[in-house]
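For reference, the structure I am asking about is given below.
The complex appears here without one of its protein chains, the remainder shown in place.
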Amino acid sequence: MLDQIVFYFFAALAAISAVLVVTRRNIVQCAIFLITALLATAGIFLQLHAEFLFIVQVILYAGGIMVLFVFVIMLINLDISLHQAQYNRQWWLGLLLALVVGAHLILAVAVGRSVLPFGEPAPATMLEPSTQIVGRTLFGEYMLPFEIASILLLVAMIGAVVMAKKKV
Amino acid sequence: MIPTSHYLFLSLGLFTIGIIGVVTRRNVIIILMSIELMLNAVNINLVAFSRLVGSAEGHVFAIFIITDAAAEAAVGLGIIISFFRNRETLLSDEMDLLKW
Amino acid sequence: MHAVIQYLISIWVPLVCALVIVGVLPLVTGYIVLMERKVMADMQARLGPMRVGPHGLLQPIADAVKLLIKEDIIPDEADKAIFWIAPLISVTAGMLAMSALAIGPWFQIADLNVGLLFIVGISALGIFGIVLGGWSSNSHYSLLGALRSAAQLVSYETAAGMAVVGALLLAGTLSTREIVTAQGDYGTWFIFAAPVGFFIYVVASIAETNRAPFDLPEAESELVAGYMTEYSGFRWALYFLAEYTNMVVVASIATTLFLGGWLRPFAGTPAFNFLDYFPSALMIFVGAYCLYRAPKQPVKVQQLFMMVLGLAFFGVALILAAPLIGRVNDMLPGLKPGLHGAFWFLLKVGSYIYLFMWLRFTFPRYRFDQLMRLGWQFLIPLSIVNVMGIGLALVLHRQWGWSHWTAFPLTTALTLLVAGWLGWAGEKKDKEHVFVGES
Partner (left out) sequence: MADERIPFATHAESTVLGADEIVLNMGPQHPSTHGVLRVKLRLDGEKVIGSECVIGYLHRGVEKIAEHRSYQQFAPYVDRMDYVAAVSNGLGYCEAVEKLLGAEAPPRARVIRVILTELQRIASHLFWLGTHALDIGALTPLFYCLREREEILKIFEKYCGARLTTHAFRIGGLQYEAYDELEKDVERFCKPFDKRVDEYESLLTENRIWVGRTKGIGILTAAEAIDYGASGPVIRASGVKWDIRKAMPYAAYDQYKFEIPTGKNGDTYDRYIVRLEEMRQSRLICLQAIENIPAGPIMGKVGKVLKPPPGEVYHAIEAPKGELGYYIVSDGTTQPYRVRIRPPSLINLEAFDKMIRGHLVADVVAIIGTLDIVLGEVDR
């Protein structure tokens, strides 16, 4: 029961915040709602007993990436952008296409639900304690992808520095 | 217990909202944020499946995706900053020149 | 009897702890502020607050009342909703972070298996309160303060995180409770195994909590009051509360990781068992001092207050002494680690905060570029070397069978060597980089 309350609460929070992210006019508010959505997702991770992922989400996503976003927004926040048109001229086409994609996906899940074991409740205690298991998997089986990911981060870091440098 | 399909529906919902944001908004930062939203939706999916199957691989992939999101945000914001410095705008439909 | 206590501990202790944190922490913060003012006064040859209550002991309450009834000014051009909510974010993050702290084996709300990361991560969210508050005030000084704060926090969190990683390597767990237990099993606190890591954490935690000499975001001589410039009344007090809560949080992390948490000094050595009497003795000393000062108070009410205070300390001493009596200890076996653990933990946290204050009143303030250079060119490389050093020591110790006494001093010496080199290189670079004004 508690589990369900937690899930639906966070799911509703995430969905509402997500809608607000794409509809708010003020970009700072968008960022705040994105943070809310990310934290709600983190709550869902916790409800799924993925503690490590929960904390990674909080530290990296909410605490790291979003700080970067907010930082940049504050550096280049233009009051003018509040008074400009917020949507593309072809927004209706985009919306339509996006909805079609969404409908497709939802259809796929809805159809697949009867075939795949989706509907069954997820087993409760398969992944405990998850931190150790994640660590073993990450540094055992997925060692190479892990290293590649770290190289990706390095490349991104250098790229970002070069991009944002003032005088090249 | 919550059926896995509910996680999937949530994930799909967030993903679709993200797509809507990407294709309809003009402000590049909001577009970037919508992409983050989509990546996030995928993460929910991965973790829910991971729970269903009872393995940690979904978690591992979610971590990779978060890494990716971090890299993407860093480079994306770097581009936005240098773009802004040159053009004083944040609108995607004004980014229509390959060179200036 | 035993089962009842187990039940109480499992359900009610977390709840009570949560209530205590939310309810009492503001008061504790007030008294930390009082302590800061008293310490500052002592270092500056003054008396500090003396008017409200004997020796200014009721000053925090007076301050709180004053702040509560002050007008809450919101600037016209401010983004009202964000301006309103920003201080709450900071305070909430700080208080939430405390939920995973283990103040002694009894007092803990939740023992997460990612406990330490939880504390670090959640307390880092407090930065949003600062950044959004600074932005929404719509003032230059606020915005600059907020940006500085964000940049500073992000920079130093890396170093702090790496220092934490070093200690985590030693502990092999993320749960705050097990980290302390690991130090007990180890026989020594991690500060002795990784002194450089502790040093890095001290510096980085001062910078993270925006305290002098790293208080650039609120440097009053440059940015007036930084992100808090436009705040007043209780909203301003909330920022203050957040700052001091964060201080308590970083002090608790340092205590848990490096100073042995709730463990008594020399916990494993029976020869030092007399230290068990220290808590009671200290309380009796403080109580006796209160009673000694009581007749010297000018007002009757203050005399009475001091008397009551002194007696209260005696009472606390009694409670702390209770588990030392054999029969009581047999009846309630958890009492001694619970109470004494909390005492030692709080004592260590208090000492750490005292260190903060000491540094604040001794040092001038860094300039922003110097601060960044210190963070990126000295602390972060050093923290990485520190992690590698600890890893090396662990390999030497666990795989090659070296003893503690050779492995850890060796790697510490190596790390210090690197630190010296980094410092020397930085100095040299500074000299080449002499600022000359444009002509």
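The letters A, B and C name the chains in turn, as written, and every chain counts its residues from 1.
The definition used in the following text is that a residue touches a chain if its C-beta (ideal position, glycine included) is under 8 Å from a C-beta of that chain, and two chains touch if they have at least 3 such contacts.
What you see is a predicted model; the values in this text were computed from it and never measured.
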Hidden partner chain, touching residue among C:L19, C:M43, C:L68 or C:V395: C:M43
Residue touching the undisplayed chain, where the options are C:C17, C:A64 or C:L147: C:L147
For subunit C, residues in touch with the removed chain: 40, 43-46, 135, 138, 140, 143-144, 147, 212-213, 215-216, 219-222, 224, 360-370, 430, 434-439
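By definition in this document, only the chains that are shown with their structure count from here on.
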Centroid distance [mean C-alpha coordinates] between subunit B and subunit A, Å: 6
Centroid spacing, where centroids are CA-atom means, of subunit A and subunit C in whole angstrom: 32
Multi-chain contact sites of subunit C, meaning residues that touch two or more partners: none
Residue list for subunit B, restricted to those that touch at least two other chains: none
Residues of subunit B touching subunit A in the complex: 1-10, 12-21, 23-27, 29-30, 32-34, 36-37, 40, 43-44, 47-48, 50-52, 54-57, 59-60, 62-64, 66-75, 77-82, 84-85, 88, 90-93
Residue ranges of subunit A in contact with subunit C within the complex: 26, 28-29, 32, 35, 51-52, 54-55, 58-59, 62-64, 66-68, 70-71, 74-75, 77, 129, 131
Footprint of subunit B on subunit A - complex, ascending: 3-4, 7, 11, 14-15, 18-19, 21-22, 27, 30-31, 34, 37-38, 41, 44-45, 48-50, 52-53, 56-57, 60-61, 64-65, 68-69, 72-73, 75-76, 78, 81, 84-89, 91, 94-95, 97-99, 101-102, 105-106, 109, 113, 117-124, 126-127, 130, 133-134, 136-138, 141-142, 145, 149, 152-153, 155-157, 159-164, 166
